[in-house]
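Note that one protein chain of the assembly has been removed; the remaining protein chains are unaltered in position.
And now, chain A:
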């Protein structure tokens, strides 16, 4: 019987290989690793937002049962441990570099946010370490705190760092202000809007953890950590903090339970356990409890913006002027400075032909947890700003909100399209994604649904967002010129084993994205090797040559492209071996899905024949070709990729409670070529859930003293199953023109496109209440206040 193998290549919804272990409790997350003689660390954290440390008394803690050591910042300083580095340098308007104050691993003279690490207790059990940490006496002189950006920028505000006068990290801008001001001077209409992009706490379900080991025989260190980019951690921690050469430091990021950006950065605890393991010559493990996650994982968003749009009499955009305050928190996290600049202001053209744009950004230090990239990072902030502005402009010009967008879309035939804010888009079709979403959501039939809802006493609204983002980061030379202190290529190795199975080594890291399946499909498609015979190795600096990791929806666009390039090398070498075996000219050898063929003949060799010949080179062109069949490629992208599309949200509001219910959500996204539709839909669904979370439920709240009020899952409203409704997700493809796969990236689009669609729907539902705009999240109390206060209580 002939069994036809199911198609597993590009475009197939192959079920995930990694699910077998995850579904049976066999995943191996960092806290699941245990070592002989392992000790446990518990971090002593500041209970104050801002205080001077007058002394740390570890004597009582050191005498407690099971305690092996209690270390402070002074102990680390004695070993010349460096501060946590920042990976991106932004320059001020005047060309001077940003303020970059030191970020000690354990606080030295001052603590600067609730949760700032002060000391570490290390003991035989987790409970003993925790008990000891509670017994560490820290003598604090509490100082006034600069908690909100407003407060931090006021004259005479408490100074978070002596080296950052006025709490200003940088004052940056992009665009020609004079040209933009001139465009405003000639405008028929100017629309103004003030917006807050609410601060979020990422809350990946797996809390951060780290396990440090030291082998006194070899001098080798190993760190297991919950990271999205182990090679980056090795580089940053080895070179800047602990001064361990890469050859002596192995970093492993095993199964990681979600990241969403929060696990990109090099965190203090990684250095603490690695350094302590060396001091004590015993393995040291630390695992955050969720309370620590809230006060030590980098937060996201937190922008306050004033924005102005100039339009002509026909509703064509003439110029955009934006002024933004961006919260950095107490210290600069690894990528923090680039988020409100090159991942935000460069996106302010969106999908529109706005000819001139000026944006200035002040980044502000406050006595709060550091803020860095969170799913979307800068692009959600730009999108929220633009798409809220679209609706307000539509309202104030009387032009239909869909028509206003269409009128200003970048035409489908205008690609490549150079924006006024540095980026050049390679491809897209915004009319197509809009049309498809309008149809799928039955936009035209909405008023009937609104009327029907009204009969039930509900306020129904519909909202739209037509967005674009830049991901697949990033061309190294470009980001280098913008202040990045690293290259952003990716590395892939294809190892064809003698019997034809394949191991792929990749610098990308999967923490939910399904790489172990999608990447196999690339190999199945290109080399014809079944998915079951391909294994993906990632997350281990001892196995994978190098890599920059996973963030900015880059794994497939950059990491996948590296694999394609490595497979090209495999095929090129395979052709030379095949030509030798079949006594043909190498130029006459064709390759398709696992078969080398002499063109125009029935002479063929399978990939396995070639791999056997390569590793058992008895009949082999040994004089001109090395044995073996393994190739590595570094791929440096030529440009960002530009996914985009249209999100449409439909909500119902209960006027009695103010509760907003999601009733429909439609997304049509252009993510370039789709490798595994099932996984792409899952990524988009998850992103939308986080976007809806931002719009309706989630926000980080500090009180005026800098205490984190939303400091647990009982206080910070994570979306639950009954907060959400089914979402309709579809794709419309235009190919990326500059990478070998034509892919754009799908990890962040959901979180980028959705928040303004939801808020636009809420504002639409409240149209009879005089609401011009409202800040996220649209909580029941906020909505109830608007409904019951009428125009008087409406925001603005």
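Assume a contact is a pair of C-beta atoms (placed from the backbone, for glycine too) under 8 Å apart; a residue touches a chain by one contact, two chains touch by 3 or more; residues count from 1.
We take it that contacts and distances are computed from a predicted model.
**Student:** Pick, from "(2Fe-2S)-binding protein", "Phosphoribosylformylglycinamidine synthase subunit PurS", "Cytochrome (Ubi)quinol oxidase subunit III" or "Sugar ABC transporter permease", the protein name that UniProt gives for the chain of this complex that is not shown.
**Tutor:** When "(2Fe-2S)-binding protein", "Phosphoribosylformylglycinamidine synthase subunit PurS", "Cytochrome (Ubi)quinol oxidase subunit III" or "Sugar ABC transporter permease" are compared with UniProt, the left-out chain turns out to be "(2Fe-2S)-binding protein".
**Student:** Using the definition of touch stated at the top, determine which of A:175, A:207 or A:777 touches the missing chain.
**Tutor:** Spelled out, the listed residue whose C-beta touches the missing chain is A:207.
**Student:** Among A:62, A:89 or A:291, single out the residue that touches the unshown chain.
**Tutor:** Within the whole complex, the residue contacting the unshown chain is A:291.
**Student:** Which residue, A:186, A:657, A:712 or A:781, contacts the hidden chain when the whole complex is considered?
**Tutor:** Reading the full complex, the residue touching the unseen chain is A:712.
**Student:** Any idea which of A:47, A:258 or A:530 touches the chain not displayed?
**Tutor:** Counting the whole complex, the residue in contact with the absent chain is A:258.
**Student:** Since one chain isn't shown, list which residues of chain A touch it in the complete complex.
**Tutor:** Where chain A meets the chain not shown: residues 13, 15-16, 18-29, 31-32, 34, 126-127, 203-207, 255-258, 260, 289-291, 511-514, 677-679, 681-683, 685-690, 712-714, 718-722, 724, 726-727, 750.
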